Each structure stands twice: as C-alpha cells, then as structure tokens.
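For this view, one protein chain was removed and the others were kept in their places.
The first chain written gets the first letter, and so on, giving A, B and C; residue counts start at 1 in each chain.
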Amino acid sequence: MEGKLVLIGDKAFIWYKGDLHTHKGVISKEKLKQYGRVETHKGVEAYILPLTIPDYIAKIKRGPAIIQPRDFGIITGLTGINKESIVVEAGTGSGAMAIMLANIVKMVYSYEKRKDFYRLAKKNIEKLGIKNIMLKNKDIYQGIDERGVDLVFLDLPQPWLAVRPAFQALKTGGFLVVYTPQISQAQELVRNAKGFIHISTIQPSCIEWVIGEKILRPRHIQRIHTGFITIMRKTEND
Amino acid sequence: MEGKLVLIGDKAFIWYKGDLHTHKGVISKEKLKQYGRVETHKGVEAYILPLTIPDYIAKIKRGPAIIQPRDFGIITGLTGINKESIVVEAGTGSGAMAIMLANIVKMVYSYEKRKDFYRLAKKNIEKLGIKNIMLKNKDIYQGIDERGVDLVFLDLPQPWLAVRPAFQALKTGGFLVVYTPQISQAQELVRNAKGFIHISTIQPSCIEWVIGEKILRPRHIQRIHTGFITIMRKTEND
Amino acid sequence: MEGKLVLIGDKAFIWYKGDLHTHKGVISKEKLKQYGRVETHKGVEAYILPLTIPDYIAKIKRGPAIIQPRDFGIITGLTGINKESIVVEAGTGSGAMAIMLANIVKMVYSYEKRKDFYRLAKKNIEKLGIKNIMLKNKDIYQGIDERGVDLVFLDLPQPWLAVRPAFQALKTGGFLVVYTPQISQAQELVRNAKGFIHISTIQPSCIEWVIGEKILRPRHIQRIHTGFITIMRKTEND
Partner (left out) sequence: MEGKLVLIGDKAFIWYKGDLHTHKGVISKEKLKQYGRVETHKGVEAYILPLTIPDYIAKIKRGPAIIQPRDFGIITGLTGINKESIVVEAGTGSGAMAIMLANIVKMVYSYEKRKDFYRLAKKNIEKLGIKNIMLKNKDIYQGIDERGVDLVFLDLPQPWLAVRPAFQALKTGGFLVVYTPQISQAQELVRNAKGFIHISTIQPSCIEWVIGEKILRPRHIQRIHTGFITIMRKTEND
C-alpha cells in the first residue's frame, strides 16, 4: 500500500509525496523516507508509520456515511470470510467498505447506482492501487451478475429490495449481511428474508474507556451507535 | 476446509465422514455429499452447508475460554491485518484465535507454555488442515523469536510481562493488541506500555435483538461482556 | 410496613408471623422479634432486616411481568414526583408499580381492566397495609375519572389508546410516562402524542459489575433489557 501515516500529537496525516506541511511545521521528503521518530522544522516531534487500511479509512474523502472499521471487523469475524472469498457489496458510497473487504478477500464486486459516488469511489480506490475491486455503476435492486458468491453485503436505504438478487448470487451457505441505521429497516428486512435462515440482528457498540493512574471509567460522551447489522444465511439452491 | 455444517432446528453439527447420527434421526453419508435441504431418516428437515471458521469455532474442543469471532473481527477491523500480515499470538489455548487469524493473514506464530493446551490446539488445527500456523510450546514472557511482525496479540494473565518482547518483535507502526477479562488488567498494561502510542481500550458489546412481527427489542438476558480489548502501536525501532 | 426480611446466604425470605422454615433450618418466632444476626436451629447464619418495598417487590406474587425498582426509580427521578403528587397508573397487573409509587407519592389511582389481576393486586396491596392506593376495575382506554394529576403512567399493550384520557387527566406541565417492552410500541405512541412536548424515549440499562481482589468486570451474562421508557409533558389546558 502506498503512502505513509504521520502522527503529530493527536493529529494524523497521510503522506504520498513531496514535503509534508502541517500545523506544527514542515517535514521534508528526505525525512519521510524513513519510519519512526522525526522532528518538523519547528522541532515538534512526529512519528512516521506504515499506512494501514483503517488509517486510510479514517481520512477517506467521503460522500455518504461510511461503515466503521469496527463494524466491518465484526462482519468479517461472524462470516469467516477469507483470502478465497468472493464478495458482492452495494452501495459503494465512497468505497470504504469495498476497500476494507478487498484487504482480506479475493475479489469484491461493488454496485453503486449514483454516478457521483461511483466516481468518488473510483478515485479513492485508485489512490491506494487496489486491484481486486470491480466497481459497477449499476442498481443492485435490478439484479446481481455474479453467482456462487460467499457474502453479499448491503448498505442501502431499502435493502429488502435486494434480497432476491442476493439469494440468486449467493452459494448455498453464503451470507447476506445488511447494515441499517434504523432498527425499523432491520425489521422490514427480516419480514422479507425468504430463503434465508439463522437470521440475527445485532447492535454493535464499543465503549471506549479512559485509563490513567487514578482514572478508570468509560468516556463520558461518545459515539454509542453506528448501525444495526443483520446476518442471515442462504440454505438452498434456487 | 474439510467438513460440513448440518443444521437441524437450532442445533448445529459438524460432519467429517460416515453417517451423521443426531437427536432427530440419521442422515446417510450419501445425502451428506450434497448441500441444501435434506431429511433425516425420521423425516426431520436438515440443512447441509459449507463449514466456515466461525461455525468451527463455535464447536471447537476447548480448554480455556476462547476469543469470540466478534472480538476477533473487531481486532481485524481496527488493525487492518490482511493477506500479507505476519502475526504472533499467545497463549494459544485451544487454538481458536490462531485459527481465526490464519484464515485471513499470511502466517501465525502461536506461543503456548502449557503442554496440554499445546497438544489440544495442535489437534484442533490439524483437523482443519491449516498450514499457516506455527505452534510453539514456549513461554512468550521469555521472548519472541520473530522480528518485523505486524501484530502481536496477547490473551494472557499478565500481559504486561510480554510488552518488551512484543516491542522487539513488532515492526515500526505494528500493533500490540491485548485481550483482558478484567479492566484492572488493562490498567496495569497501560501503565507498562513503554514505547507504544495511540493506546486505547474498548469494551466491545454486541446487543442481540429479537425481531418479529410485533416484537422489536433487545434480547432480555444475554452475554453482555466478553473481555476488554486494548490496542496500541509501536512507534520506533529499538 | 409489616413483615421482616430474612437473608440466608443468597436467599431472601419475607416473614410475617410464626416460625420461619427455610432450606437451612428453622428460625423461631422468638428470634424473629429482633433485627441482626441470628442462627437457624441447624446453626446456619441468618440476618433479620427491616423489610423495604424493593425487597417486597422482588418476592411479590405476580401475574404479568412487573416494572423493576430501577425503572420505577428512573421515572421518579425524571419526573420529580414527591409527597404531594397525585398519580394515575394502568394496568395495575400484580400491583407492583402502584405499591412503589404509593411509597413516595400522596395518592395513586390504579386502573386494571382484568378482574383476575385486579384481585391479585388487591391482595398484594392489602398484605402491606397500604392506604393511599385506589384500585379501579376499569378500562383506562375508556377514560380517566381524575383531573389535575401530576403523572399518568401506562404499562399497557396499546398505550396510544390512552393518550387522550391522559391528556384530559393531567394538569398543565404534568407528565405522561409510558413503559413499552418493544421500541415499535414507543414509535406508535410518539406518532400519537398530540398535545404533548419534550418527548423522549430512553432504553435504561444497568450493567452489573463483579468486583473482587482480582476481578473487575461486568457480569458476563445478565439482564440487559427490561423495557423502553417514553416521557412527555402536557403543555396546555384542553
């Protein structure tokens, strides 16, 4: 993966080339060749680290809200997707979920109806030089081209309209995972989950703690909700 | 991956060979060659599905408590580990975490001091035919052999004793992730996290919902706690 | 309040008169005249304590599910009801909420349509010798007799059918508080909350911790959900 992560205090920067100009001074491109501790021209301490996908996602140029790395991770853990997996996802949005999936699976087919999001995702993906995502400027409600896929992931306003296409695309035992901001959307989805079993909906929440010598408590105010994750499994061939 | 998953109602079975004897009747080995819906000899409906890693983990022969697939997933998402990653983990226990990691990374080195757990893990791993785990019957507190690793994961009673070995094993920017049942262990760890930055401790919890036509609420009684996850990042070479 | 609480290990007993027979032996009525530490005839340690309302609620003879003392408390705290308050509540069920309310307010009018619950509640209330509850074997959907009340509390399958009666019964600024097991019921209620402002719905949860010398974590499996509490305030006279 191209690029490096530069940390100055609580701030994070992604560097691709040239000198890096920050609020705490400049770091020359020579210094940026190495990893570890350096100083800006103002003498402020900075750390140069290899860039990871979650670092990149945190800074991604985004249109719509994106799936958090934590929630992506939960989906990974619960479905067991791996280096051999074929995944279909929609809608692409800024491409964050496709990028995170591509990081661990074999191939990602990503459907996005809107031309502007399609272009945004294309740019975000190209910047990272990722090769195993095929972006499609198509409406997934109209059908999925692929067959025998391991996972269909949906982050759409009316995911129940894509249940039938997902059923056709999935292999037996494959997973349909749907992310919905509202619990009422999950309910509507479950109502329409024909052909799927082992349906479960979870509300993931990761409480952050503050830890110090005399401090040991959850952060008072924090993001407590992202979205609901509904997981189900296809049981039969059509 | 060898084996198949057989679902009968709420019960799940892992089948490797021969006829499958269940509480609802026998499924012959001929029927078990296919996927999808079949019936036991008593006429009870069963589903044969491909086996996934989380299916296997749910049934694994275990000694100590194991990391849940959800928590494994969160670690995956937050660290961005992938097909190229080299991971060191300890203690192996029944091998569940090593197996889940091996499913998505390049190579896992797993340290287990106790001979009995080492043997149990070996058996669990061999049954799945996994090749990219190197089990070591060694005490990680005494040191880590590997260098330049992307992630060190610890699930140990006194993880702070492994911070120095982890620092030496990790590449710059690599992650140390520690799982502790008690928040007081996380505090002790943070006290001793010399050389690491971006330290954060989270309490993951996934609330399960019950969804029906007239039901829309969290499950009344459920597992609300597994363990605390502390994540930190190595900043410099030694 | 009549009766005493007797604790033997984790078990709690309510004693009214005569000798107390327990799984750990008998405590004679003479010993039960005092408070503090005593022994059963088998030499097992027991504690005799004054009986409180939450002790009684934990042991109440119940028909339907009851509001927990915690949730009752949250309603008390958020509405500021006190020694001068007049409260209407429905449905009575086993009388638990009426009893808890009567413990802190001036007068409780409690509506219960079902004859069997009405009788059960009557018995539970009489056993405690409570005077400030007026039980009514009436359907609150048909109207509330009282006027100028401070709080109307509803624990009913279709609480939206009682919004209009509640509006008429409440004084300006009075609170309508509704307890619903399902979040979808809260949504339906909010849709029908004409005449009310400051509407908020909360999901109360009290995580229990386990604390020991080396233990400091939430209880692994516990009751995480009771019901949703929706609070709103009447703004005007009719």
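Convention: a residue touches a chain if its C-beta (ideal position, glycine included) is under 8 Å from a C-beta of that chain, and two chains touch if they have at least 3 such contacts.
Quick caveat: nothing in here was measured; it's all calculated off a predicted structure.
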Omitted chain - touching chains that are shown: A, B, C
Touch criterion as defined above, residue of C:I27, C:I75 or C:A121 at the omitted chain: C:I75
Absent-chain contact - pick from C:G3, C:P181 or C:P218: C:P218
Per the touch definition above, residue among C:S28, C:Q158, C:T172 or C:N192 touching the missing chain: C:T172
Residues of subunit B (touch criterion as defined above) contacting the omitted chain: 183-184, 187
Subunit C, residues in touch with the chain not shown (by the definition above): 5, 7, 35-37, 47, 49-50, 52-55, 68-83, 100, 103-104, 171-173, 183-184, 186-187, 190-191, 197-209, 211, 213, 216, 218, 228, 233, 235-237
Contacts of subunit A with the absent chain, listed as residue ranges: 181-184, 203, 207, 214-228
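What we mean here is this: only the chains that are shown with their structure count from here on.
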Angle of rotation relating subunit A to subunit B [CA atoms, steps of 5 degrees]: 180
Most distant chain from subunit B, judged by the mean position of its C-alpha atoms: C
For subunit A paired with subunit B, centre-to-centre distance based on mean C-alpha positions, whole Å: 21
Contacts with two or more other chains, residues of subunit C listed in rising order: 183-184
